[in-house]
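Here the complex is missing one protein chain, while the rest keep their positions.
When the chains are written out, they are named A and B in that same order, and each has its own residue count from 1.
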Amino acid sequence: MIHQGKKVIWSDYQKEIPDDHWFYARSCIRQNFFPASEKYFLKITKELLGKAICDNEHHTTCGGIAYHSDTIPQETAMTIIARQFAIMTEAGYENLVVSCITSFGNYNETIETWREFPELEAKIRENLWKACRREFKIPKYVAHASDLIYRFRNEIAEKARYNLIDRHTGQPLKIVEHIGCHYSKMFPHKGFGGAEYPCVLSGMVESWGGQIIDYPERRHCCGYGFRQYHVKANRGYSLSNTYKKFESMEPYHPDAIITNCPGCPYFLDRWQYVISEQTGKTYGQNGYGIPVLTYEELAGLVLGYDPWDLGLQIHQVAVEPLLDKIGIEYDPEAKYLGVNKEDILRPELPTNLKCH
Amino acid sequence: MKENVVIIGGGVAGLEAARQLLSLGYMPIVVERKKSLGGHVAQWNRLFPDMTPTKDLMERLIADTAQANIFTETGIRFINRLKDGYNVMLTNGVNIYSKAVLIATGFGLFDARKKEEYGYGVYDHVITNADLEQWFNGKEDNRIPESPQSIGFVHCVGSRDVKSCNSQCSKVCCMTAVKQAIELKEKFPQAEIYCFYMDLRLFGKKYEDFYISAQKDYGIHFIRGRVSEVSERLEGRLQVKSEDTLSGKPLKVGIDLLVLMSGMVARDENSEIASMLRIQTDSDGFLKSRDNIYSIIESERPGIFFAGACTGTKTVPETVAEARAAALEIHNYLSR
Partner (left out) sequence: MIDFGFKINPSSTLDLDKADLTLYNKLVRMEPEARMCMACGSCSATCMSAEYSGMSVRKVLLALQRGKDVSMMLSNCMLCGKCTMVCPRGINTRHLILSLCRIYDKEGLK
């Protein structure tokens, strides 16, 4: 692999990210799957970096899952998005930062569609006005939340308590990145590094001391694929795609996977359990899986936040092997104590995947 | 004193036209941007279908044009149209009056980096057709392994590709791939060689014979499917994906050396030349002929002629034939 060659491509796909003043659009599912990720995005950007980020309680889902699962038409999805823009406009913001790759894709798709078909934009404006008497401005900048973390990756590195270095061997940790299909496959120029060799996550990992693994099925879908998962008859496709990725990354013995999208870490994490039940196979060391983290979780870890405050006990795959490699201090007894230090119960243990 | 004819471009087209114009009694003035003559073809090692060493052709062309006035490393600063001719100002300060100007600026080679999914410049063992010819010419290339077990050729890289803004067929690459596959099989008899193609366009004299020989005598595998994605495995071997369209199934194979058949594309400078001479470029970006059947070598302006790949993708024999025709047409024009 010629690293310089990737750098040349990265330089073609850089985008402007304003330094400050963002309106935050949350994901509809992340707070269940990765309960602390969005909280720590706000904590890092607002408290640690001192940025003005507006977290407004009136915004909703972008409708992306329903749109991609064919349960609402594009016009409806666009009207939902128009309402988000209206709330942003009312709050006095022009820069939209989105906490979900599906949403990021939808916002971009909507704005690009309106650019090509202004009559459709006019119609959506009318829909929105009829529905809730709201008006909006199209955001000046649309960024994905990871774009901001990428933009501030070196500031985070300066404030970091830990490096992504295996303290036993002194070698950089080997990290697989997965950016999610809708980050840049639809619009390569909207993503840092483009679609073939994106650098949004690899840039973070390298800034924080880790080493990026580029394996043959890196560009492959995580397996979620909306209808592939949501329709149970198709669920085998979802699992098979994830299986294909793990088989491809296995020879590299990755220490962790960093992800961009709400769906990807969920499926890369949970399907490791299903694969282990169906094939008996596990992909980490000594019967463990490969820990899968969101970029906020990984940022939180290097910044020294408590792993249980970051919600890592909610993951299927145990993160302890990774914490031990980095040398992060944690209290094993506190793993299943909630925010009030009350017991949140323990999950049932899988047959083959070691989880404690 | 002999009458001047300015020829822009010192490749096969420009040199062959110069050779003919000399014998017709004119003084050709060849203006070449590069340091050496011969253009793209001079970089090639051997030419199909007779496997003619390019060196022989080049030596002959250069020897036969020794009497011409040749400026290398020289460009055109501007061209002014006068009443019955053109005033051509070169970048070296030389000013020439010529009643006829022959454009023989040729083509550009598609930059394979633009097809990011093939990983040219990113993966260790991905080269282009042009790189391979340089290697045949003796230039070292550490991307080519010592004893590859499998070699892949990707046809149509940047040609027949609307997304790369090149809808045209580059014409010579199918045959070049077959030729290069045979040449590599001769060098690496143990290697399995795969050609990934959309259509095989082997239209020229003896081309089909080459194809049959590649299959029968050399056992080269032809897979009908365009390569969609290349990646690198842990051991450094490439993983190439395409569809095996004849089986209707996705296909993957490990490859030790991948050769991208970069296509012939219109030169970026064509629009500049066109606006300077107030001629037009065609929808494909090449220079626009008066028509594409009877007057390919003529522009819409009197006194401006074309030869070779500046008007579209051409083989060497087609280019030679056009250069001769253009020389004769210029002679007819100047004798009026």
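By definition in this document, a contact is a pair of C-beta atoms (placed from the backbone, for glycine too) under 8 Å apart; a residue touches a chain by one contact, two chains touch by 3 or more.
The shown structure was predicted, so the numbers you read here are calculated from the model rather than taken from an experiment.
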| item | value |
| --- | --- |
| Touching residue (missing chain; options A:20, A:75 or A:277) | A:277 |
| Option from B:121, B:145 or B:254 whose C-beta touches the chain left out | B:254 |
| Candidates A:10, A:187, A:237 or A:252 - the one touching the absent chain | A:237 |
| Residues in subunit A touching the chain absent from view | 232-233, 235-237, 239-240, 243-244, 274-275, 277-279, 351 |
| For subunit B, the residues touching the chain missing from this view | 194, 211-212, 215-216, 219, 221-222, 224, 244, 246-247, 249-254 |
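The criterion applied here is as follows: only the chains that are shown with their structure count from here on.
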| item | value |
| --- | --- |
| Geometric centre distance via CA averages, subunit B-subunit A, whole Å | 46 |
| Residues of subunit A defined as touching subunit B within the complex | 1-2, 5-6, 8-9, 194-197, 214-219, 251-252 |
| Complex contacts: residues of subunit B adjacent to subunit A | 113, 116-117, 119, 121-124, 229, 231-234, 239 |
